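First comes the structure, then the notes that go with it.
A single protein chain has been omitted from the complex, and every remaining protein chain is retained in its original position.
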Amino acid sequence: MLKVSIVGASGYTGGELLRLLLDHPRLEVHQVTSRRYVGQYVYQVHPNLRKRTRLKFVTPDALEPVDVLFLALPHGEAQKHIARWADLATYIVDLSADFRLRDADFYARWYGQAHAAPEWLNRFVYGLPELHRAELRTARYISGVGCNATATNLALWPALRAGLIDTTRPVIAEIKVGSSEGGITPNPGSHHPERANVVRTYAAFGHRHTAEVMQELGLAHVHLTMTSVDMVRGAMATVHAWVRPGTTEKDLWRAYRAVTKENPFLRLVKERRGVYRVPDPKILAGSNYADLGFALDEETGHLVAMAAIDNLMKGAAGSALQSLNLALGWDETLGLEFPGLHPI
Amino acid sequence: MLKVSIVGASGYTGGELLRLLLDHPRLEVHQVTSRRYVGQYVYQVHPNLRKRTRLKFVTPDALEPVDVLFLALPHGEAQKHIARWADLATYIVDLSADFRLRDADFYARWYGQAHAAPEWLNRFVYGLPELHRAELRTARYISGVGCNATATNLALWPALRAGLIDTTRPVIAEIKVGSSEGGITPNPGSHHPERANVVRTYAAFGHRHTAEVMQELGLAHVHLTMTSVDMVRGAMATVHAWVRPGTTEKDLWRAYRAVTKENPFLRLVKERRGVYRVPDPKILAGSNYADLGFALDEETGHLVAMAAIDNLMKGAAGSALQSLNLALGWDETLGLEFPGLHPI
Amino acid sequence: MLKVSIVGASGYTGGELLRLLLDHPRLEVHQVTSRRYVGQYVYQVHPNLRKRTRLKFVTPDALEPVDVLFLALPHGEAQKHIARWADLATYIVDLSADFRLRDADFYARWYGQAHAAPEWLNRFVYGLPELHRAELRTARYISGVGCNATATNLALWPALRAGLIDTTRPVIAEIKVGSSEGGITPNPGSHHPERANVVRTYAAFGHRHTAEVMQELGLAHVHLTMTSVDMVRGAMATVHAWVRPGTTEKDLWRAYRAVTKENPFLRLVKERRGVYRVPDPKILAGSNYADLGFALDEETGHLVAMAAIDNLMKGAAGSALQSLNLALGWDETLGLEFPGLHPI
Partner (left out) sequence: MLKVSIVGASGYTGGELLRLLLDHPRLEVHQVTSRRYVGQYVYQVHPNLRKRTRLKFVTPDALEPVDVLFLALPHGEAQKHIARWADLATYIVDLSADFRLRDADFYARWYGQAHAAPEWLNRFVYGLPELHRAELRTARYISGVGCNATATNLALWPALRAGLIDTTRPVIAEIKVGSSEGGITPNPGSHHPERANVVRTYAAFGHRHTAEVMQELGLAHVHLTMTSVDMVRGAMATVHAWVRPGTTEKDLWRAYRAVTKENPFLRLVKERRGVYRVPDPKILAGSNYADLGFALDEETGHLVAMAAIDNLMKGAAGSALQSLNLALGWDETLGLEFPGLHPI
């Protein structure tokens, strides 16, 4: 058993990660930190873990050396002390946005301030195994992924890899998200009477995850439009793109089948009958699957590519653990077997 | 047109009242106050009123004399300055809990502190027309009602009035409520990811509305158990009581039919077929109806009496306006005609 | 009082219309038909109307002449007997899709079969007052509108009218809809355990309402992508288009302000603070408002135009009544004053 600790374990991503690690067959949770909840049992914040662990939150100052350190801090925090964290562990997995972008200027443009540790940006591997499996196998520093970026990247990746997309035309990703994306800290808009029943396009442009899509897919013209809907977990990307002339539905079938076959957590959902004909985050809560789908208007070349994920799993803690499994030379599905529920 | 102002109009009850008053044929809104939102348009807080009014919130210090003053302040505030409010208007309708109880000691027991204006308690009439119609016709000072108390009171009243209830046995009111009951101020438990999907029995005993049920129904042994469910508006009381020996279902039919016939906003819902066989707050959003129902186990004498209301309407602003209509000598349904929606 | 009857009043649109008509100051409901529920009280199907009316459903064969006949039949039914309906009333308002398109070939292409009464297509006026107010004032035959088409049309209309849209580029309308759009008849996908919590892109292309957008906006390249979300009422269109070179945010402000000022049921929602900064169907249940918004990426010319409506109101019964009000020479807002609720 390797020892792991989680810094910033009182948020939703940290809690989800903790749930996964407590059941992981080869990892053992050593310490979890939270400045706010020091001394409290973790199940007082994450009630699903009651009777699963007697761990208490400790202050980050009390951290001891471990094999793996997960950082689940607010954006901007991890980069400030990255050298200190790296001293504490052989492997670092940072779930924030701090080490997702490879270019310091690009980071500064999207995050509005200079990066505090630009020399570290290239030591990190972007923790999406479907795009970086080979690098992850030898990685020591792994960045997390943005949930909305991940839904978009996975939706489009099979078609892009097969060279079917006309990348000179703009790509529009319409992403519908649940309330857990906003994190555990309340705000006026997250008050239940105000947040329930919404269809709220809170960001038409400029969402920071756009940068991750540009970097990972190499797209210059991509727009993410974010809409909050009434669910807690889940992100659904409906991505509009244009295919290269002559591309057929058959070509796309081939491309999506190939990619979903190669990747244990990708599934192609494209049925002619039944209730579940398309990807839907409804059935993915707690699961690490990303369900992909597509529809092509052959006449116009308009492609609608879809991906549904659990934002806290494939969009955060799940991909992070999957990446770590690879870095440690293990089966990437280890500890990530929960398939999701139906109905729910 | 009589002039009305609302003190504390930025909360949910105040907003609902404002919606009603803006469409009332004989009342004209003069001023609305909010210390927090002074100078802002009311539609910035109550977005449903956009294009309906150009009113802005003013500070309570700027209040001018009017015919009717509605007080929608947090509990405990209205009593502190009741004499000042009374100087400003001929009619006062207080929606808080400050003037609902007639007895100062009883108030102190349930609210944990002495009343600041005990001499005013008997000048107010409890604003539930179904129980106090005659007094309301001559009232100048009207108290609002507790929403959970109202659901309980209305559920049981027909059977009690007909003398069918064994009042020596305890009455248990199980009340399921939406998130708007908690008011407009967020708290950790109202954060959408935590509040969505709950069935949370947050108060097994001791809810303050119990006092209003004891006072209004004259019951000594009554317990209110509160459970939050995933809706925004609505309160549903399922009240367990025991009938006097020999009471039949027919007796209850007679009792409930009589009361619902006499009262324009009470409806009896007890069907053998169709989807809507029992009261359900689902279809009452925005409506002033209270839907009543009952079921009797003749063998044991166990009665399940039910009442569904919109907590912000019949349980707050609606009953308040209905009471005022009576006090002003008007048809009590004036401005309260919206029937609710289906489906919703 | 003019006499009106509703044919097919047991569906959701028929029920909503009935609710409106029962409170209309100058219209009187004479008969409502439903083959399935003949002899039953309308409140057994539309429970919100309990205590509002003692009307019972009659068979369509029993219809008597009236001033206005509303047809709320399944698509394809009204056209079969349009001459008979027209004999019964001076004014016909058909809420189905039968008379929305002006061109019989275009109808056949989108609906997959020849129109049964093509000679009637040009007698009808498309019942969207914002686009056809002048014609509606002299209309006798009024067609209903498609809810998704209406959201799309209203979102884009202000920019189009001002000549700000590059119509040579494709327009993509991403529409999120509630379950009431599917009508009152259950299907496997509408079973609550399967339908709750979904984000289900059930139609990427080819939705029939596309035809109404093409016709009404004169757009050749427009795509409607439909996604079901977990709400009952409401449709939200997020429409992606490209503006003509040089178009500024200021131009769009001017265009949207002009149109929302001219039209009593259009509101511009574009705030920098508060919870409700953008259109949201959440607050529109029961209301005839369409809330519009927009965001422009000046660098790329990418416009995100938004419209939120209640699909059963502005998207169906509300626009129909508004159109009839115009045809009868009345204030178009008559009987449509309900502003919607907050919170809900």
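Each chain gets a letter, A, B and C, in the order it is written, and its residues are counted from 1.
We adopt the following convention: a residue touches a chain if its C-beta (ideal position, glycine included) is under 8 Å from a C-beta of that chain, and two chains touch if they have at least 3 such contacts.
Note that this is a predicted model, so its numbers are computed, not measured.
Asks: The chain left out touches which of the shown chains?
Replies: Touch partners of the hidden chain, whole complex considered, are A, B, C.
Asks: Out of B:G127, B:P281 or B:G335, which residue would touch the omitted chain in the full complex?
Replies: Final answer for the missing-chain contact: B:P281.
Asks: Considering the whole complex, which of A:T227, A:S287 or A:S319 touches the chain not shown?
Replies: Touches the omitted chain: A:S287.
Asks: In terms of residues, what is the contact footprint of the unshown chain on chain A?
Replies: 12, 15-16, 19, 22-23, 44-52, 180, 232-233, 264, 267, 269, 271, 273-276, 280, 283, 285-287, 289, 291, 337-344
Asks: On chain B, where is the contact patch with the chain that was removed from view?
Replies: 170, 172, 174, 176, 188-189, 193-194, 196-202, 204-205, 221, 223, 225, 227, 229-231, 234, 236, 238, 240, 275, 277-282, 293, 295, 297, 300, 302, 304, 306, 308, 343-344
Asks: On chain C, what residues meet the omitted chain?
Replies: On the side of chain C, residues 12, 178-180, 182, 184, 186-188, 190-193, 195-197, 230-232 touch the unshown chain.
Quick note on the criterion: only the chains that are shown with their structure count from here on.
Asks: Suppose every chain is reduced to the average of its Cα atoms; which one is closest to the average of all protein Cα atoms?
Replies: Per-chain C-alpha centroids compared to the overall one single out C.
Asks: Using the touch rule from the top, point out the two chains with the most contacting C-beta pairs.
Replies: Most contacting pair of chains: A-C.
Asks: Regarding the chain B and chain C pair, does the interface count as same (over half of residue numbers shared) or different (under half shared)?
Replies: Same: when the shared numbers are divided by all numbers used, the fraction is over half.
Asks: To bring chain A onto chain B by a C-alpha fit, how many degrees must it turn, rounded to the nearest 5?
Replies: Rounded to the nearest 5 degrees, it is 180.
Asks: So what's the Cα centroid distance for chain A and chain C, whole Å?
Replies: The answer is 38 Å.
Asks: I'd like the Å distance between the centres of chain A and chain B, where a centre is the mean of that chain's Cα atoms.
Replies: The computed centroid separation for chain A versus chain B comes out at 46 Å.
Asks: With chain centres defined as C-alpha means, what is the inter-centre distance between chain B and chain C in Å?
Replies: Result: the chain centres lie 35 Å from each other.
Asks: Among the residues of chain C, which ones contact at least 2 other chains?
Replies: Residues 275, 280, 343-344.
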